[in-house]
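Excerpt of the complex: some chains, original placement.
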Amino acid sequence: MKRPARLAFAILGAAVLTPVLSHAQLFTLTKDQMIEYTAQNPFERFPDGRPKVPDELIERARGMSSEEVLAILPGKGFRNQYEDGFRILHPDKKLVGRAFTLQFMPLRPDLDGVVNAKAQAAGLGRMYNQTAIDMLQPGDVLVVDLFGQAEGGTIVGDNLFYYIMKATKGAGLVVDGAIRDLEGISGMDMPAYFRRAHPSAISNVIISGINIPVRIGKATVMPGDLVFGDSEGVYFIPPALVQQVVDNADVIHIHDEWTRMKFDEGKYKSREIYGTPTDPALKKEYDEYLKKRLEEIRKKNPK
Amino acid sequence: MKRPARLAFAILGAAVLTPVLSHAQLFTLTKDQMIEYTAQNPFERFPDGRPKVPDELIERARGMSSEEVLAILPGKGFRNQYEDGFRILHPDKKLVGRAFTLQFMPLRPDLDGVVNAKAQAAGLGRMYNQTAIDMLQPGDVLVVDLFGQAEGGTIVGDNLFYYIMKATKGAGLVVDGAIRDLEGISGMDMPAYFRRAHPSAISNVIISGINIPVRIGKATVMPGDLVFGDSEGVYFIPPALVQQVVDNADVIHIHDEWTRMKFDEGKYKSREIYGTPTDPALKKEYDEYLKKRLEEIRKKNPK
Amino acid sequence: MKRPARLAFAILGAAVLTPVLSHAQLFTLTKDQMIEYTAQNPFERFPDGRPKVPDELIERARGMSSEEVLAILPGKGFRNQYEDGFRILHPDKKLVGRAFTLQFMPLRPDLDGVVNAKAQAAGLGRMYNQTAIDMLQPGDVLVVDLFGQAEGGTIVGDNLFYYIMKATKGAGLVVDGAIRDLEGISGMDMPAYFRRAHPSAISNVIISGINIPVRIGKATVMPGDLVFGDSEGVYFIPPALVQQVVDNADVIHIHDEWTRMKFDEGKYKSREIYGTPTDPALKKEYDEYLKKRLEEIRKKNPK
């Protein structure tokens, strides 16, 4: 779909992209700030300081479910990392990747004017959704706060969706807002979570932040979070907890295997088996099964 | 999915299960009460007095639609037996079975304490969702009032869903509340109707009744009702009306067959054929067709 | 307003009222059950076992606010005792009294028939909303679960509202449902909390319980709870916690008095004074003020 009205939306903060204009940023984090606010990150970082959860953990995370993230996060005090109520493009396909965050606000001409004057002075053109989209890396999930807007809150249509798919190697998109060209997008193999589909182009908004903390519904998202989506909703997992979440998911999978094997025997009431076997002999059987299976899995996926 | 927090939810009324504690029940029906309040039931009963609609009628009911239940119930004064607005796990698979009802209320520690003290004294452990689930029989549909709660209102995850599927021979689940582990459950072959999916475990609730009258939205459900769900919603059919509903559905099916045959001829306006042919000759043709086809069906399904 | 259609609604459970029919009750609590399930009640009881919070505490509670109830209840594990979203008849008039609970369900003719047959046999007429209303005592607040129904979910119009006002000495009404005759009721001096006003008469419902635990939105209410309503919402306070709530409210009132006196001096930033003075000398001043004022109050209101 051709975007018919290129100037229909306003843009803010071209300065964000160039160090010489960093004081004008409305808003981003400097590399130092990024490192400081994500200090618990145990992994490598991108050149701009954004945490880089390793590809290997991203792959392992594809086998998880939302429940397995919830098994860890609230216990660590992270109670605001989940959001649902999205329309899901491919409910059967997991969304996993590193958060690249983008925040919009309703257009205000005075802010818009200041930012564009600065951008022009710096030899940049206008800044708009494509400015941020062109910064995406393989494995990035674009996470956008468009405050639930339907008309005019359409972050991309099928052409830019296609571009994101190419640029991120199919990682994905989460938008508290809308997409357009639903038909065209439906045939593309990238996960996407959105509130609405609407035929309008993005308009009447400005970019107020790139790679800053953003709010998606009731969740606070940091750049570099591991974004995990399944058919229920989306979790934003702090890098420091990713290893633990993924390892614990293995335990849960084995627990489920064993539980159903026992249910299949047809000899037990559910509460004799699940969550923890009440009979000590059964408990021992389970513990041994768990140990053996974990070893098998760890051999396949050495840390 | 492993239920990570076994004690995260409270339980009430272990006494329900044993006659010696019947005065403490909060709430169930004694066998006599069950029989009295379902006195119009024309069929056999379970040992606890719950009506047992015959398997043969359950099978025949799989061929019906909601409209065919509605053709009978309101005319008999039963105007509050239908509820919709559910998320449906397998819209293409009919839900048919006998209601096993379960009522929850928000947790209250004083009630919870009394009930658990009694349960401990009786040598029972705590009572919780699995206590009821372990009572299910083949052909039962678990009907749960969790007052529409999403977070903490998750009656089962995939492990207990699997157990219910085994125990009821795949009959089904209706919950005015939530389920968790949607991904895992989606692959299982049992119908389920729920309001939301949420990753949280069941919590902050108590069981206030087992096999009592419960309200599911705008419908009043009795234990032993025939639960019927299609892609629109769920009907709770009193046993006394099941035979009539099922028999009348045959007539409607034949009416539809004939109507479409006539539409296919392309000679008639819709109002000449449907609902009742206006031309006496056509009416006679229809009546004869109905009679012949009914006889064929009755031969195949003798009462 | 004359109730034009006396037989427009159905009634269930006349047996509730007479001991000889107690097995048919759908549902109430026997005196023993009532005592058992409200065992923590420290006060006297009504003849039917319902806790009777003393009049003196009811009067003192009129000086409280919802926040002062919240200061105690969740800390004791009671997190489900508050509900809001009501339309409030007299927002400036506190609602305080003892809960008399009433539960309705959508009408089901088979249940209705059984109950009325039993009621007739016992020489009682039909049972309906007036049956329960005629049981109210001075100081009772009628708490009704009509599942949020507007049309047909109107527990009373102005005539029965007037009767309740007379019978309870103006204590009040909470209905998760509707009232009718809003104009007539507006002029009457009794607090009322309801979801909607609708001109229809109550219809298409049955009484499924009198003085049993009921759910009002997200709160579980026991008969005998202290019902407290202000301009925000309604709290249902277990009798065992009433004394503590009321005493603690005195402390909060004094704290507020002192805080504002200090604010009026204009010398302090808010965080130097509130919640706890940071300066030890100020803290001491506050502690002495609190002690002195508490003594004054306790003299006026000896326990």
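Letters A, B and C mark the chains as written, and numbering starts fresh at 1 in each.
As a working rule, a contact is a pair of C-beta atoms (placed from the backbone, for glycine too) under 8 Å apart; a residue touches a chain by one contact, two chains touch by 3 or more.
Not measured: the values here are computed from a predicted model.
**Q** Quick one: how many copies does the complete complex have, if 3 are shown in place?
**A** All together, the file's complex is an assembly of 6 copies.
Keep in mind that, in the parts below, only the chains that are shown with their structure count from here on.
**Q** Report same or different for the chain A and chain B interface, where same means the shared residue numbers exceed half of all residue numbers found there.
**A** different
**Q** Select the chain at the greatest separation from chain C, using centres from the mean of Cα atoms.
**A** A
**Q** What is the distance, in whole Å, between the centres of chain A and chain C, each centre taken as the mean of its C-alpha atoms?
**A** Using C-alpha averages as centres, the distance is 46 Å.
**Q** On a C-alpha centroid basis, what's the spacing between chain B and chain C, in Å?
**A** Result: the chain centres lie 34 Å from each other.
**Q** At least two partner chains per residue is the criterion; list those residues in chain C.
**A** Counting only residues that touch two or more other chains, chain C contributes none.
**Q** Within the complex, which stretch of chain C touches chain B?
**A** Per the stated touch rule, the residues are 23-24, 26-27, 30, 32-33, 36-40, 76-81, 105-111, 114, 147, 204, 206, 208, 212-213, 215, 218-220, 222, 238, 240.
**Q** Spell out the residues on chain B that touch chain A in their complex, using ranges where they run on.
**A** My answer: residues 1-4, 6, 125, 130-131, 133-134, 157-160, 162-163, 166, 180-184, 186, 197-200.
**Q** Taking the complex as given, what residues does chain A use to touch chain B?
**A** Spelled out, the residues of chain A in touch with chain B are 65-71, 82, 84, 230-233, 251-252, 255-256, 259-260, 263-264, 266, 269-271, 274-276.
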